[in-house]
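Here the complex is missing a single protein chain, while all its other protein chains stay put.
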Amino acid sequence: MNMEAIETPIQSLGEAKIPSPMLREDHGGIDHSFVSDDDRILINIKRTNIEAMITKGISPPAFELAGPRRKVYFDAAKLRCAIATCGGLCPGLNDIIRAIVLELHYRYGVKIIYGVRHGLEGFIPEYNHDFLDLTAQRVSDINNMGGTILGSSRGAQDIDRVVDCLEVNNIGILFMVGGDGTLMAASKIADTISQRGLKISVVGIPKTIDNDIHLVSRSFGFDTAVDVSRMAIQGAHNEAISYPNGVGLIKLMGRHSGFIAATAALAQQDANFVLIPEVDFDLDGPKGLMAALETRLASRGHAVIVAAEGAGQKFFTDVNESRDASGNIRLNDIGPFLRDTIKDHFTAKKIPINIKYIDPSYMIRSLPANANDSVFCGFLGRDAVHAGMAGKTKLVIGHWNNHFVHLPMEATAGKRKQVRPRGKLWTTVLESTGQPPLKNDHT
Amino acid sequence: MNMEAIETPIQSLGEAKIPSPMLREDHGGIDHSFVSDDDRILINIKRTNIEAMITKGISPPAFELAGPRRKVYFDAAKLRCAIATCGGLCPGLNDIIRAIVLELHYRYGVKIIYGVRHGLEGFIPEYNHDFLDLTAQRVSDINNMGGTILGSSRGAQDIDRVVDCLEVNNIGILFMVGGDGTLMAASKIADTISQRGLKISVVGIPKTIDNDIHLVSRSFGFDTAVDVSRMAIQGAHNEAISYPNGVGLIKLMGRHSGFIAATAALAQQDANFVLIPEVDFDLDGPKGLMAALETRLASRGHAVIVAAEGAGQKFFTDVNESRDASGNIRLNDIGPFLRDTIKDHFTAKKIPINIKYIDPSYMIRSLPANANDSVFCGFLGRDAVHAGMAGKTKLVIGHWNNHFVHLPMEATAGKRKQVRPRGKLWTTVLESTGQPPLKNDHT
Amino acid sequence: MNMEAIETPIQSLGEAKIPSPMLREDHGGIDHSFVSDDDRILINIKRTNIEAMITKGISPPAFELAGPRRKVYFDAAKLRCAIATCGGLCPGLNDIIRAIVLELHYRYGVKIIYGVRHGLEGFIPEYNHDFLDLTAQRVSDINNMGGTILGSSRGAQDIDRVVDCLEVNNIGILFMVGGDGTLMAASKIADTISQRGLKISVVGIPKTIDNDIHLVSRSFGFDTAVDVSRMAIQGAHNEAISYPNGVGLIKLMGRHSGFIAATAALAQQDANFVLIPEVDFDLDGPKGLMAALETRLASRGHAVIVAAEGAGQKFFTDVNESRDASGNIRLNDIGPFLRDTIKDHFTAKKIPINIKYIDPSYMIRSLPANANDSVFCGFLGRDAVHAGMAGKTKLVIGHWNNHFVHLPMEATAGKRKQVRPRGKLWTTVLESTGQPPLKNDHT
Partner (left out) sequence: MNMEAIETPIQSLGEAKIPSPMLREDHGGIDHSFVSDDDRILINIKRTNIEAMITKGISPPAFELAGPRRKVYFDAAKLRCAIATCGGLCPGLNDIIRAIVLELHYRYGVKIIYGVRHGLEGFIPEYNHDFLDLTAQRVSDINNMGGTILGSSRGAQDIDRVVDCLEVNNIGILFMVGGDGTLMAASKIADTISQRGLKISVVGIPKTIDNDIHLVSRSFGFDTAVDVSRMAIQGAHNEAISYPNGVGLIKLMGRHSGFIAATAALAQQDANFVLIPEVDFDLDGPKGLMAALETRLASRGHAVIVAAEGAGQKFFTDVNESRDASGNIRLNDIGPFLRDTIKDHFTAKKIPINIKYIDPSYMIRSLPANANDSVFCGFLGRDAVHAGMAGKTKLVIGHWNNHFVHLPMEATAGKRKQVRPRGKLWTTVLESTGQPPLKNDHT
């Protein structure tokens, strides 16, 4: 763990002196339980570790709890806010937009909320994307739709020009929903704001359908993705069992981590091989995937393979160095590669097989959130608003040990969570698939 | 219409002399309404046409009505039946197997029903596929699963050896569920049976998820396919509207006909262009697809394209002459071709676009049938049993003008139904998409 | 069949003299195939019947085919239209509204389309329901929502005042979507219009989720209802098999007809008893439902019962004479009655049972249409527009022998289609459930 970054306190624009509008009778009279900055949640919660640290006089690392504060920094009557969604689609984007708008409007009384069109492009005049006016009415039904009503885009923009736009439009809080690249841009935007001496809060909501954000136990959209991946695995299984030597191959999302592939394989236990970026495997040789597949077909007559998109990148000799507009390295496509490799292998061995390849990615990420993700997104959006109203900045809203928390942006940006090869998730996948190590040098 | 083939009477193994077991009290005592071979359903039902024909003394073409007969040909106590499913998966296969088994068992008292494994392979000893014993209990829940519990396969087998197998195993009725190739094989099997003087009925149930069987208004699985295609179109739409110049491209099933693409486009009216095999289109030139797409993106900022897999085959100069194991010509893949062509076109024009390609085919065909298809498959299976028990042979169970009917195999095999370019379905698609003719020589 | 009413020609406001705007290049240039009033579809299509009639010189009854005409009656530029939805919710109402608006707007160029709020109430000033302006943009996404954006209501209103409203607002075509009561009101509205010498077309689209409209083979929403009823039957089955002497009881829609109950029982074949209004049954006595249920529980340990809401009304001695606002006789509730009767019976016999009662009606009728119903509703809406534009009036859009047709309102209003006790649907239900006659006097 990056202890230093975690311990960095959340930055603030200044002292929050204004009593929260949520305390006022006319905003509903709800008996809120407010949160104090001293409420911090332990990160490591094994008792022996914690006892050891405290006994040695070390304060164990902890996250600041998210939630409404009694005092706010901004005067809601004069405040303008902006929301941008960046990068790839993910179920729940509209739920988050909706929650932010409704919370700002009904809880705090903020009247002007701009929707920035197509991610960072929306700040740059040349793109001609006007701001959307986000009213409570405009957003009331958007949670039933997939995608993002703001639109998105990939790619960097000039940070100074983004801050120019915020300044010119008199924005007080900027909410940015996006992945690793977006959060790095958000971090630079916050730094530039600070250098210019402006009073603009930047609050990030980390987005990755792959669920691989460092120090965040769960990210939105992941649960929906697993839900729908199930249907693809069932389909592949039905195809596989229906044909002699039937092979069903599914590629699921997961550029650098196998959480979707591993979890979906547990949710729909028809997979016989799961391939993820974190666990190396061989194709050829006596213990490689091809040999294991042969053994499986010989004994059972069919096989289902689930591959995360980032698995097996080592097989691409012509390393693809190009990057997409978001700066992500373009991966070679493991799906068609595996399909063709398997075909060729069995053709060479004169063993007839029936292979079917399914890639459901774009159907999954464009869906509306399921119930679980909808509820989760609602909390993320509302807690982002509370953080911004309190004048906090350069932070993201995370989730850890079942609590919503504040993380300093530098604690999470540029790092990744991965499936631990000896952890409970992966060993359970190995159990449920029965797959061997797939490594020739495994002893 | 192939009038001659239609008018060919359904072949019969001989006179049906045995009172149907359905008449017996102990088989449930249901007050069935039996069908006579004289019950025939008009094919063309426009009154002016029919009046003109009859007035001229011509008997207008009509199909024999399907359903239970008062007399049956086979003695159920001694009868053995066999069921085979062939070719690609299609929602509803298990519903049909289930209906055939339950009807034979409970209505007629047939005790021995064999499931032939993996299509025609299951008849040929070298493949070592044992018959499955299909009991009422074995099939009772299979309707909840996709695929086929019998397995399937592609490809022809020696017809004589198939008949050998039927003869050796003392089969009286063979039910074959499959596409055009299967029905042609079934036709040859029936001829060989006849030449050998055997008393084996061959009853076909036509299977094509594409819904393009000649003289059959609806085939099973099609409705489920359209249902699920909707989700793919919604996904493509959400992707398209979320990005600047977003293009969603979906390839749907339909090798020779655009029924799925056209109907799905009406069910989920987010498509801007629908491409089907029956309607020619140009890519380049002032009225071609590329120009139309440019116009659309310029005016609306996004576009959704639905392409049937058989559309645009003329664009493949290196005509692919290979055939798959079922004898179908292997089509070049229009999906990736269109995706790449569109990318190249806009790259050349320096117009940035965001294109997402979705191919849901294998996820769709491996699903269980929806309610509508389940009910439909139940009737197909039961009517196939009634036809076989009555000693009819070399026929398929069809559906026409809302009735289940008998068609001689030669009336439907080797021909195809297609979307009529000036018919109600296609002109409605044109209306709902607003797509232009996409032909440079259109006047 | 009510031959006289069927043969009544569709009424017309006058000669259609204006070339259809669909012929004009600037309305899309689609090569429509237009329909002539001489295109009529036979109702009875058994060949022997038709040959006998024609030979005797009788023209067999036939429906006028629906679809676009080459000449229209109204000048689209000056035309105002109105749409009202009445009675209970049904999946597909919004699809129909959408199809009518888009067809009027894009095909014919009609600019002013009013949405009448809350059914007939919307015509009566005292209710203070303003018309909605229905534009193409307003309706573009409504097909994804259940219910009706216009709202609905039950109950009659003064016909003269409805016509006053049409006259004052200068309406040329009124589209009314509703059940039997609505169509009878529509019929009177058309008569009053005619008496006043006004030129207002009244086009009905029959709505009944129960699918029991006389002379209409399929009505919209029915397929969706069957689809979702499946889930209720599965739930009841799972409850039943999980407990000793488990009984699952589901009430499904069907006031006067058992189409939903019967079709759902075929779609999800877990029901052991299906009760419908068309087939009488006894509760007590040696062959009654209670005895049959005892036998079933003794032999199998569980049972599933599907009851249409109109089944078994004879058991209510205190005949409920009240009517709801739509004039429908309020039925006594068979669901709780059966639940309590079964409980009491087995309590008296000291046989412990576990009964679970499910009533999914309001969850079903408020859903969006499934794909099949969406497509169907689109055609209904568009054909209603074609009929109205042609100056036809006092008709409904029906579906018969797989074609969309025109029916005079008096042919269908006030009558009902029912499940035929000896027909294919019901005898198949008896087969698949194995249920005995449930009548003590059955021989």
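To keep things simple, chains are lettered A, B and C as they appear, and every chain counts its residues starting from 1.
As a working rule, contacts are C-beta pairs under 8 Å (C-beta built on N, C-alpha and C of every residue); 3 or more make two chains touch, one makes a residue touch a chain.
Fair warning: this is a prediction, and the values are worked out from it, not measured in the lab.
**Student:** For a quick check of understanding: of A:31, A:126 or A:441, which residue touches the chain that isn't displayed?
**Tutor:** Counting the whole complex, the residue in contact with the absent chain is A:31.
**Student:** Which residue, B:55, B:144, B:347 or B:440, contacts the hidden chain when the whole complex is considered?
**Tutor:** For the chain that is not drawn, the touching residue is B:144.
**Student:** Looking beyond the chains shown, say which of A:145, A:226, A:367 or A:409 touches the absent one.
**Tutor:** Per the contact definition at the top, the residue touching the missing chain is A:226.
**Student:** Taking the full complex into account, what residues of chain A touch the chain not shown?
**Tutor:** 28-33, 38-42, 45-48, 50-51, 54-55, 59-60, 62, 67, 102-103, 106-107, 143, 217, 223, 226-227, 229-230, 263-264, 266-269, 370-372, 374-375, 378-379, 382, 401-403, 421-424, 427-428, 430-432, 434, 436-437
**Student:** Suppose we count only contacts with the excluded chain; which residues of chain C make the list?
**Tutor:** Against the left-out chain, chain C lists 89, 118, 121, 127, 145-148, 151-153, 231-232, 234-239, 241-244, 356-360, 362-367.
Keep this in mind: only the chains that are shown with their structure count from here on.
**Student:** When the mean CA coordinate of each chain is compared with the mean CA coordinate of the whole protein, which chain is closest?
**Tutor:** B
**Student:** Indicate whether more than half of the residue numbers at the chain A-chain B interface occur in both copies; give same if so and different if not.
**Tutor:** Over half of the interface numbering overlaps between copies: same.
**Student:** Using Cα averages as centroids, what's the distance between chain B and chain C in whole Å?
**Tutor:** It comes to 29 Å between the two C-alpha centres.
**Student:** With chain centres taken as the means of their Cα atoms, state the distance from chain A to chain B in Å.
**Tutor:** 42
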